[in-house]
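Right, I'll just put the structure down here and ask away after.
Shown here: the complex without one of its protein chains, the others still in place.
The chains carry the letters A and B, assigned in the order they are written, with residues numbered from 1 in each.
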Amino acid sequence: MTQFLFNFLALLHITGIIADVIVILCYFVFILLFIIINVMFIVWLERRMSAFFQERLGPNRVGPFGLLQSVVDAVKLLGKEVIRPTATDKWVFLLAPAICFVPALLLYPILPFGKGLVLVNLNIGLLYFVAISSTTTISIIMAGWGSNNKYSLLGGMRTVAQMISYEIPLIFSMIGIIMLVGSLNLVDIVNAQARLWFIHVQPLAFMIFLIASIAELNRAPFDLPEAEQELVAGYHTEYSGMQFAFFYLAEYANLFSLSILGVTLFLGGYQGPFFPSWIWFIGKVYAMIMVYMWIRWTLPRIRMDKMMKLNWKFLIPLSLFNILATGFMIKAWPTIQQWMR
Amino acid sequence: MNIAALFNELQPIYKDKLLLSTDTTALIITQDQLISLLSTLRTRHGFNLLALLTAVDYPDHYQMVYHLMSTKSADMVTVQVNVSKSSSRVPSIVSIWSAANVQEREVYDMFGITFDGHPYLKRILNPDDFTEFPLRKSFVLQSVNRQSLS
Partner (left out) sequence: MTTDRLITQEFSLNLGPQHPSTHGVYRVILTLDGEKIVHAENVIGYLHRGIEKLAETLTYPQFAPYTDRLDYLAGVLNNIAYTQTIEKHMQIVVPERAQYLRVLFGELSRIASHLVCVSSMALDLNSFTGWMYAFADREKILDLFEMTFGGRLTTNYARIGGVSKDIPDTFMSAIRSFLDSFYGRLKDFNDLVSFNQIFIDRTKGVGIISADQAIDYGLTGANLRASGVHFDLRKKSPYGLYDRFDFDIPVLQTGDCYDRYYIRILEIIQSLRIIEQVLQSIPEGTLMGDVPRVIKPLAGETFHQIEGAKGLLGFHLVSDGSKSPYRLHIHAPSFVNIGIIPEIAKGMLIQDFIALLASLDFVLGEVDR
């Protein structure tokens, strides 16, 4: 796709650094549009799905099936006044939403959306993903601290404890796949699943990935950082208008990107028969998102200390065991096959 | 349990400090024997639940009303204490029932009766800077406008 853009620009006699800048701008616009359209759709889907879970109707007035509801909401948030309480730490408070949103944006170029549909085919794609997505924590502690609000501070502290500890099993669950493929490149990982999805080989890792990613996304039952019933709205209690929208957007953008990662690692990415690869890809990603929603609207919230116990005493040993078992099987499998003959 | 029977049983202990009300529904006790009577009723006679604690503003005195209940038999007994308007003090019974804590605070808030020995006597329903005691008969309900006119 990159090559196609450069060729097109060359036709217009634009080469060199200007062409590079134009291509990067195109990426940026493409990613932004892609995220915003999808996030709006996911928000609508979440409201609609939760309504069906709860015997309600959900948004159904604006546009067909209420599809334009999110657009209207976004316009409303744009028009709202941005309020900054006087006692806040000005720059920390103002920067936090932007810092929250940027990593969510940075994740998308490396994700393979379809056959040949990857903006930057990075060799260390998975490492890049993990590294960038973990920076979200900083923005949340910034928001919690900068708001100078006790609820926000508690929410921020909970976030740091939760996201940092759950990153460990999340990353450990990917190691088995890296060992199987021998590459950190996401396209390589997808191609390696042409015959068999990794969920069949690594079911345990998939379960760990699912649980840990829910915690990373701060969704129920692990939504402690923004626990409405205890902390009002957690770290974004003091935010309003577009700043709040940034947090909201980032949250759903992260949901989308982690679902993409889950599909890429475990569900064969864009692989699938008959239909074009991008249809398979979108279908799988939305199936994954539906699972997240289903969990969210079914389960109550877990308690902080129990959640930590689940992580340190259960998920991490389990993921270490998974790595061990994978390594053992990789070495032992050829021998076993020989015996079978 | 009959109130009159209970009265006859307690009469020898408290002598003239214990009276039976005119309609024979309540025991009337003097202030100094209140704690003693209530703890006797709780420990010996099984009235272990404080069902109600309130006050009534009569023209010449306040009256504290305690309704005690037994969780075993649902028997009830009413104990009344007269409080003079000049002192408006009465011993606190928080040491017998922790339930009295909030209810005595309410009576203090509404009637201005002070409870000796209460651990944390301050207003509970009305704002802290309120100066009146609204359930006293001397506090007349009227609109703010009319107050400023008169």
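Keep this in mind: a contact is a pair of C-beta atoms (placed from the backbone, for glycine too) under 8 Å apart; a residue touches a chain by one contact, two chains touch by 3 or more.
All values reported here derive from a predicted model rather than from experimental measurement.
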> Where does the absent chain make contact, in terms of the chains shown?
Replying inline: A, B
>> Need a quick check: the contact residues on chain B for the chain that isn't drawn.
In response: 23, 25-26, 48-52, 54, 56-57, 65, 67, 71, 73-74, 76, 78, 97-103, 106, 110, 123-127, 134-135, 139, 141
>> In the complete complex, the non-displayed chain touches which residues of chain A?
In response: 50, 53-56, 150-151, 154, 220-221, 223, 227-232, 297-306
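Methods note: only the chains that are shown with their structure count from here on.
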>> I'd like to verify one number: the distance from the centre of chain A to the centre of chain B, where each centre is the average of its C-alpha atoms, in whole angstrom.
In response: 63
